[in-house]
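After the structure tokens below, expect a handful of questions from me.
The block that comes next holds chain A.
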Amino acid sequence: MKRVYANETYCVGCKLCEIHCAVAHSESKDIIKAYKKEKIKPMPRIVVEDDMPISFALQCRHCEDAPCIKACITGAMQKGEQTGIVTNEENRCVGCWTCILVCPFGAIVRNEQGKKVAAKCDLCAEIEDTPACVKNCPNEALKYEEEGE
Partner candidate 1 sequence: MLKKEGQIRIPSGCAISGIMNRKGERFSGEDIIASIALMHERSNGLGGGFAAYGIYPEYKDLFALHVFYDDVEAKIRAEDFLNTHFDIESSGKIPTTKVSAITKSPMIWRYFIKPRKFKLIESELNEEEFTARCVIKINTYFDGAFIFSSGKNMGAFKGVGYPEDIGEFYMLDTYKAHLWTAHGRFPTNTPGWWGGAHPFTLLDWSIVHNGEISSYDANRRYVEMYGYKCNLQTDTEAITYLFDLLNRKHHMPLETVVKVLAAPMWQDIEKEAPEQAKKLKALRAVYASALINGPFSIILGFKNGMLALNDRIKLRSLVAAEKGEMLYVASEESAIRVVCQNPDKVWTPKGGEPVIGLLNEEAKV
Partner candidate 2 sequence: MAYVIIGNAAAAISAVESIRKIDTKKPIILISDEPYHTYSRPLISYYLGDKVTEDTMRYRGENFYKKHNVTTYFGKKVVEIICDKKQVRLEDDTFISYDKLLIATGSKPFVPPMKGLTGKENIHTFLKLEDAVELKQKVKKDMRVVIVGAGLIGLKAAEGLHKLCDDITVVELADSVLSTILDRKAADIVQKHITQEGIKFIFNTTISEIEGETKVEKLTLQDGRVIPCDLLVVAIGVRPNVDIAQTAGIDVNRGIVVDDSMQTNIADIYAAGDVTESLDVASDTRRVLALWPNAYRQGEVAGCSMAGGDAIFDSAFAMNAIGFFGLPMITAGLVNVDETQAEQYEVQLVYDEEEKWIKKFIIKQNQLKGFILISKVDRAGIYTSLIKEGIDIRQLDRALTSDAFGLIAFSKELRAEKMLKGGRI
């Protein structure tokens, strides 16, 4: 399956991926409205770790054998049979954070702004062909491709 791969050599640590991720998952999908008007503060599902000169973006790896799915106590965390995308069905999620406990990448975040749920990268599958982080990375440090490409 296609995943987002980060090339930290060229990550400039600008965090535009975080910003655009948050916008892509906001109500309005409009950057200014999302940040300035929406009551629920937009929240990125990608995290940039940085300690310049090192920086890289990280989001759910959509593991083949995903520990979060196994650990999920509600069955909300699922892997798309066709797509391979690991998604969290937010209306079933109760925010127990067991997924956070087991995700070895630390790629699942707590979203307690609206309903208390675990939030994670969904590869923008329902919004765009290319995830927002990849599309808006100014230095092609994020690539959306099959493994090994």
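A word on the picks: all candidates are chains of the complex that A comes from, given by their letters.
Just so we're on the same page, a residue touches a chain if its C-beta (ideal position, glycine included) is under 8 Å from a C-beta of that chain, and two chains touch if they have at least 3 such contacts; residues count from 1.
Since the structure is predicted, the reported quantities are computational estimates derived from the model, not experimental observations.
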Query = For chain A, which of 1 or 2 is the touching one in this complex?
reply = 2
Message = Applying the document's contact rule, which stretches of chain A touch candidate 2 when the two form their complex?
response = 3, 5-6, 8, 47, 49-51, 54, 56, 58, 61-65, 67, 70-71, 73-75, 91-92, 94-106, 108-110, 147
